[in-house]
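A single structure is presented below for examination.
What you see is the complex with one protein chain gone and the rest in place.
Here the chain labels run A, B and C in written order, and each chain numbers its own residues starting at 1.
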Amino acid sequence: MPRTLSRSKPAAAKSKPAAKPAAVEPVSAEALATRLAQFEQMCLIRDFEEEAERQYKAARIGGYCHLSSGQEAITVGAVDSMREQDVLVTGYRCHGFALARGVPPQAVMAELFGRRDGCAHGRGGSMHLLDASRGFFGGWGIVAGQLPVATGLALGLVRRRRTAAVLCELGDGAVNMGAWHESLNLASLWQLPIVYLVVNNEYGMGTSVSRASAEPEAFRRAAAFRMHGERVDGDDLDAVLEAAGRLLSIARSERRPAVLEALTYRYRGHSVADAGLAYRTREEIATRRAHDPIDRVAARLAEMGAEEAELTQARERSAQAVAEAVSFAEQSPEPELAALAEGVYAKGSVAQFERMRPGSPFGERELVFDAGLGR
Amino acid sequence: MPRTLSRSKPAAAKSKPAAKPAAVEPVSAEALATRLAQFEQMCLIRDFEEEAERQYKAARIGGYCHLSSGQEAITVGAVDSMREQDVLVTGYRCHGFALARGVPPQAVMAELFGRRDGCAHGRGGSMHLLDASRGFFGGWGIVAGQLPVATGLALGLVRRRRTAAVLCELGDGAVNMGAWHESLNLASLWQLPIVYLVVNNEYGMGTSVSRASAEPEAFRRAAAFRMHGERVDGDDLDAVLEAAGRLLSIARSERRPAVLEALTYRYRGHSVADAGLAYRTREEIATRRAHDPIDRVAARLAEMGAEEAELTQARERSAQAVAEAVSFAEQSPEPELAALAEGVYAKGSVAQFERMRPGSPFGERELVFDAGLGR
Amino acid sequence: MTYREALRLALREELTRDERVFLMGEEVGVFEGAYKVSAGLLAEFGPDRVRDTPISEEGFVGAGVGAAMLGERPVVEIMTLNFLLIAMDQVINHAAKVRAMFGGEVGCPIVIRTPNGAGNQLTAQHSQSFEGWFAGTPGLKVLAPANPADAKGLLKAAIRDDDPVLVVENLPIYKEKGEVPLDPDYLTPIGRAAVARPGRDVTLVSHSFATVRALEVAQRLSQSHGVEAEVVDLRSLRPLDVETVAQSVVKTNRAVCVEEGWPSYGVSAELAARIQSACFDDLDAPVERVGMAEVPLPYSKKLELAAMPGQERIEAAVLHTLGIA
Partner (left out) sequence: MTYREALRLALREELTRDERVFLMGEEVGVFEGAYKVSAGLLAEFGPDRVRDTPISEEGFVGAGVGAAMLGERPVVEIMTLNFLLIAMDQVINHAAKVRAMFGGEVGCPIVIRTPNGAGNQLTAQHSQSFEGWFAGTPGLKVLAPANPADAKGLLKAAIRDDDPVLVVENLPIYKEKGEVPLDPDYLTPIGRAAVARPGRDVTLVSHSFATVRALEVAQRLSQSHGVEAEVVDLRSLRPLDVETVAQSVVKTNRAVCVEEGWPSYGVSAELAARIQSACFDDLDAPVERVGMAEVPLPYSKKLELAAMPGQERIEAAVLHTLGIA
């Protein structure tokens, strides 16, 4: 698809042109190391997703399980453009984002296994990963429901006078929800530091973008809020890094929000339960796999002068990390029944609920009140 | 404000340019008669609103009562552009639209009085006028809530293969609701025959457009759906007639939806309860009143060669009609208590509810079941 | 035939019978339904009758309301009940109000069908049962079939009804099998509960998946304790057939209300309130309630199983009500 720029935008005008392909620049050792690390992150995500699918089919992971194989360049490119103080919010297809943000694979796999050492202690599962210590505020399951929340996090950053921005991931299907409209209007009206990353993988479940959106070029919708919008090839790590880096820094320093639409493709079905063939052909998938984002980075690394061995080692380390994640998850204990109600309310709410016991539904006393409600 | 046209629009391009001011054309007797009738409608609306305010202050009208004084050119221009088969949907500021659509002033005033002969039999009041026989499907109170409904009415017209369109009125404040986004996307995606008429009276309650909308030129938001959008001076009857007529006929014949933003000003407060001075100045109101849309039509009529007497008679007839509406409303009986629950469910639902009586809340049997539930 | 197939048959029959009927929702066409209820219908009836929508619950539920006001018979699928929260304003403040607010001048014969329920570790945002909220809204009718025959009969009755009807289906029972009348005019009456299992010792009142569980428990109790529980399957939550429930309790003198949702302020609260009022002198024990533990449902299978109203918990509640153990 063509990389067109939204016409509605001061920001685009001002912003410096996209960095030229790094190849023509002299490659610093540092640049090479960074790119290698990103390559390894992408491999880690791919390996992790493939392992998750195996574990799901082995019934050790339940619920909905949405994989992001094929979308790694967006994930790594966008998250690596974030600073430590920045905030990340995503939808339910969030394994890769969690890993890219540095959440240990063990904590992610343990969450998918529903174990106590999971990043949400087995309460959230695949769709609801988070790590507040790394500014990752979930992992949400209602399409577009994360947009108002992310917009509010950006408002929170402003109120706290932090020079930081929010990166909010959403899918191409989410841009038709009212929550998108209300969120972007607020973000632009209030000049909030937030970048809405539209991961356009061409389908929302079985519905192609053109069957769902009257304006299939989602980034153009930013203009309805006098907001900057642009589109990148989401399978080109350099392009994503450049665009996400630029838009996040504009958000941070000038408090100007933006929409970044990244084009990619989802290799697997919508979730592990979906074969993903009812609405697209095997050929289509094969064609896309032929331009695999990980292979493309590998090729760039070769150009940059990386040794084949370095790539192999990176691949091995990621495979290793995933294997360790699995054994960690296996060993992590299940949550205690006696803590079923812990975390439903803030600690210290016990007294508030004490007088609610009489006439409780059957079992409520033991299961909820005695199991830590408000504790 | 400047009358700019949306740039995103094939339709605008195709559509014939706005009709030149009628003055330079030879004025046919018919044209004169039509314009005189419209003048009378505008007077009727103005007189009706002023009477409604008096009656409200005399406590014969209750609830919320939203007047449209100053907005008559939009109301009459848009509604007179409709065909008999077309469908009208509005928000709560709907007295004028009901009258323009031909609902007898008596039925409207009786509704405001909460009487049996009101167009909603005293059940709806000021915000919920309707007349299905004239294709007026309400009269809705939730901001932007009428948009999905109107969009569905347009879908219904298509399914019934009617060559007709929906005119959906909304305010400038409603364009920031998610329902606007979802409705316009559906209308454009499904090519529905509907024109969204944004009555931009500069304020949503006490909030000016620029304080609420990141894109204060609402019509531009149509572009986010590859939909035609344009703006007219809503106080210029000719301009409204031309634009509304053109867009409705495109909707009817080509099934292309559109947004028509009409600029106007609300003379009175948001509702009769609001003095309307906390957020704007007396001067501002005075300036706007100086360009009164009714006076402007009167001037046009003079140019067209209408006799002063004809205008006076029109004014007298409208005053007369309002006076008659009041006495009709006064004489109309109140709804019967014994019919409190009639119309809550379709006739014939009685048997379905019969077995719900045991253990009913106190009074439910007499008040609801015996008062016509499902009858 | 399965519950899913029964729903599909109902849709096919009504689409065939009445031109005004059309389906609308996310993935109902090309994808054949997120849970395959509408499989084959797009091919059979075409895109005007089986309409895929963008993800815009507020928009297309409202579109259904508008189309219904014009006399069409939209059947709107919401992928799961949880997502209906997004269209809440269109359902509660529009669909439910149309007829009464406009003085009976217009109707709104829309059907919204959607599965509720938990299980399968779908976690807090995807495991809820809000049907009581709709059942508490005058202007709406709410149905909840618990078996294939009623799935067909109630959905067809809903589509032919002149008022807005919410048909609450249930994920876990889509695959349940049962006899289904093939007569295309077979309808299950709205506002009539069914005695799903006769008994004399205690009345279990339930709807949707809870009825399936209640029947299993009744079976077990008959064997294990010789307790004969009568199971009243509500089928309809508004109108609510209190008459049938009361007749049963007058006979058994004890009642346990089972629901998959949270009992506090839930469906079982209304049942307990009705029963204590209608059968005050007949009750030998307080009306008991069993439902979902009152926490946002956790992902962990272990916690989820513990939180749900499973056979063990229902059985314990019944025995408790009977003063046994």
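The definition used in the following text is that a contact is a pair of C-beta atoms (placed from the backbone, for glycine too) under 8 Å apart; a residue touches a chain by one contact, two chains touch by 3 or more.
Predicted model, so just to flag it, every value in this text is computed and none were measured.
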Chains in view that touch the one left out, judged over the entire complex: A, B, C
Sole residue of B:Val108, B:Met177 or B:Met227 that reaches the chain not shown, by the stated touch rule: B:Met177
Among B:Gln191, B:Thr207 or B:Ser249, the residue in touch with the chain that has been omitted: B:Thr207
Identified contact with the non-displayed chain, of C:Ala6, C:Ile55 or C:Leu85: C:Leu85
Residue, one of B:Ala29, B:Ala58, B:Ala278 or B:Ala309, that touches the chain absent here: B:Ala278
Of A:Gly96, A:Gly178, A:Gly234 or A:Gly276, the residue in touch with the unshown chain: A:Gly178
On chain B, residues whose C-beta touches the chain left out of the figure: 62-64, 111, 114-115, 120, 122-125, 127-128, 140-145, 173-174, 176-178, 204-207, 211-213, 278-279, 334-335, 337, 340-341, 344, 359, 361-364, 367-368, 373
Touch list for chain A against the chain that is not drawn: 87, 89, 118-124, 128, 130-132, 137-140, 142, 145, 147-157, 159-160, 178-179, 182-183, 185-186, 189, 342-346, 348-349, 351-360
Chain C residues touching the omitted chain (full complex): 82, 85-86, 88-89, 92-93, 96-97, 100-101, 123-125, 130, 132-133, 135-139, 238, 240, 262, 264-270, 272-273, 276-277, 280, 283, 285-289, 294-296, 298
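Going forward, only the chains that are shown with their structure count from here on.
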Centroid-based (C-alpha) most distant chain relative to chain C: B
Rounded Å distance between chain A and chain B, as computed from the means of their C-alpha atoms: 45
Between chain B and chain C, centroid-to-centroid distance (C-alpha), Å: 39
Chain A-chain C separation of Cα centroids, rounded to whole Å: 35
Sites on chain C at which at least two other chains make contact: 54, 56, 58-59
Sites on chain A at which at least two other chains make contact: 176-178, 211-213
